[in-house]
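Let me begin by presenting the structure, written as structure tokens, before commenting on it.
Missing here is one protein chain; the remaining ones are kept as they sit in the complex.
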Amino acid sequence: MAVAASGAAVVAVTDSSAVPRAACTPLRRSLGLATAALLAGGGASAGWLPDMQGWQTSAGLLLYSEVDRVRALEPVISARKALDTDEFLSLKLTVDTLTGASATGAVSSRLAQTFTRPSGNGRYQVGSDQTPLDDTFRDTRATINANWERPVARDLTLELGTALSREYDYRSLGVSAGLARDVNEGNTTVSGALSLGLDTGSPVGGEPIPFAAMQAAGSEQLRQGSGSDKQVVDVILGVTQIINRHSLFQVNYSFSNSDGYLTDPYKFISVVDPLTGDPVFDIAEQPDLPTIAYENRPDSRTKHSLYAHYKTAIDDKVLDGSYRFLVDDWGISSHTLDVRFRLPAERGSYWQPHLRWYQQSAADFYTPFYVGNDRPAAGDSARYGSADYRLGELTGLTVGLEYGRRKAGSGWSIAAEYYLQSGAEPAGKFGSLNEQTLFPDITVFMLRFIRDF
Amino acid sequence: MIHGDYSRHTGKILLAGLLSILLSGCSSLGVKPWERGTLARPEMALDSQPVASAMDDHIYFSKEASSGGRSFGGGGCGCN
Partner (left out) sequence: MTVSRHIAAILMLMAMAGQAGAQQQVNAENFDLADYKGKIVYVDFWASWCTPCRASFPFMAELADTHADKLAIVAINVDENLADAKAFLSDYETPFDIVFDQSGMLAEAFNVPGMPTSFLHDRNGELIGQHVGFRKKDMEAIRQWIKDNVDN
């Protein structure tokens, strides 16, 4: 072998052009070893396998489209470098662009309604029997994530991460640290991680005064400030356990606490007439502007969740199932069930059907509408109310199918998903509200491409 | 207030459940180091498609009141 190596070294030095380029592909993976042989005489350093050199990169694109509402485009590029066999650096850039119309929380009505845009300038009209949507919803967000994973002792891995995100009316900074310890011959991994986030919002037009009414376009809106912070602390404790040669599970307990401005400054609650159920129109300056109350949420939220994930290989197929139970101090509890089944097809390709079921109860302060004088006084921050459908009782069903192809470190996949969100119609509808669907179904189509190289 | 207590109580139950799983029969499960060929397959990684799962998490974070569990709950987004 010593002879071969020195012989090769001679060839390498004297003849660098004789090899046709086409030879590169099948031989590329031998480079590391050849380098080792070449350097054997000097012995300074062995080669490194080509698949551990450079960056493993994934590029993704998500197309998201709600029927009649929001559309989003989300390109992602993510890269990971093995600094050693047990040390990794990952970087990720995500951009998402949203356009379209978003629900404001106001009820639909047999009467046409005109609302003022968040900026306070301009107005938009909502026809009779239409769900009020703010069609000025438009945003671009960019996020950078960096992660560093390295061993700090035998069987002990440290992971440090940071995330920075920026959008027109919001910015966020997060840091995280986690430790994972392998025990029981590497069959059990116990992990704990902490994440801290600091978000700063600066909503268009400023934060509305809680429960204050919307003013006519061009008039001064009732705002309490502009610039609102939120701090988020997350803790995850987890156990991953290998069951046998082809199955494993993970159980996580998560605690999350958010403090600060948790209200959605663009959402409000309709005030309806106690007799007719129609929105109240009592703003003299603009008679088609209904009286609404800007929402107000508690300034703290604590969530607990238990997550269980099971994965098993059945011959060359893989079954992946997870369940999450979540409960918070806003009165929301939810169940999420997710199942994927990966079926290999010809030449390294696969099909993967996906089913997800989600169900949540409503927040205690979920208020689809106020009846007449039930509306809290403007500025009464001790009371809470929100008509945001995402805080109501709802069920979500996702059905998806993915097709992909994977070979060594590279591959691609395409997935199509359909999401149907059905809310529970609020109890207590009366009068003309009985003819309205306050919580219409939301249908979403998603298309996702990912390329790994 | 009632819900605050309820939630704290539930948290304790969840934590107790997790600890009991931790302390119970984990040591009787498992395989030898050289028997992990199937588990080492890329599609057997618990997060085998990190880019896809981050996209999904972001969508559900903006459409539903729950987030996190699998990994950190997200945030850094004015969408919820």
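For clarity, chains are labelled A and B in written order, and residue numbers in each chain start from 1.
Everything below uses one rule, namely that contacts are C-beta pairs under 8 Å (C-beta built on N, C-alpha and C of every residue); 3 or more make two chains touch, one makes a residue touch a chain.
Note that the coordinates shown come from a computational prediction; the quantities given were computed from them, not determined experimentally.
Chemist: Touch partners of the unshown chain, restricted to the chains that are shown, please.
Modeler: A, B
Chemist: One chain isn't shown here. Among A:D86, A:E285 or A:E435, which residue touches it?
Modeler: Within the whole complex, the residue contacting the unshown chain is A:D86.
Chemist: Please identify which residue in A:P75, A:G186 or A:P344 touches the non-displayed chain.
Modeler: A:G186
Chemist: Residues on subunit B that touch the omitted chain in the whole complex?
Modeler: Contact residues on subunit B toward the absent chain are 32-38, 40-41.
Chemist: Even though one chain is hidden, which residues of subunit A still touch it in the full complex?
Modeler: Residues 1-5, 7-9, 11-13, 15-19, 21, 23-24, 27, 29-40, 43, 45-49, 51-52, 82, 84-87, 185-186 of subunit A touch the chain that is not shown.
Operating definition for what follows: only the chains that are shown with their structure count from here on.
Chemist: Any idea how many Å lie between the Cα centroids of subunit A and subunit B?
Modeler: 15
Chemist: Note which residues of subunit B are touching subunit A in the complex, please.
Modeler: 3-4, 6-8, 10-11, 14-15, 17-18, 21-22, 26-27, 29-33, 35-39, 41-44, 46, 49-52, 54-55, 58-60, 63-66, 68-73, 75-78, 80
Chemist: For subunit A, which residues are in contact with subunit B within the complex?
Modeler: Listed in rising order, the residues are 58, 60, 62, 64, 74, 76, 78, 92, 94, 96, 139, 141, 143, 163, 165, 167, 169-170, 172-174, 176, 184-188, 190, 193, 195, 197, 199, 201, 203, 232, 234, 236-237, 239-246, 248, 250-256, 258, 264, 302-307, 309, 311, 313, 318, 322, 324-332, 334, 336, 342, 350, 358, 360, 363-364, 390-391, 394, 396, 406, 413, 415, 419, 421, 442, 444, 446, 448, 450.
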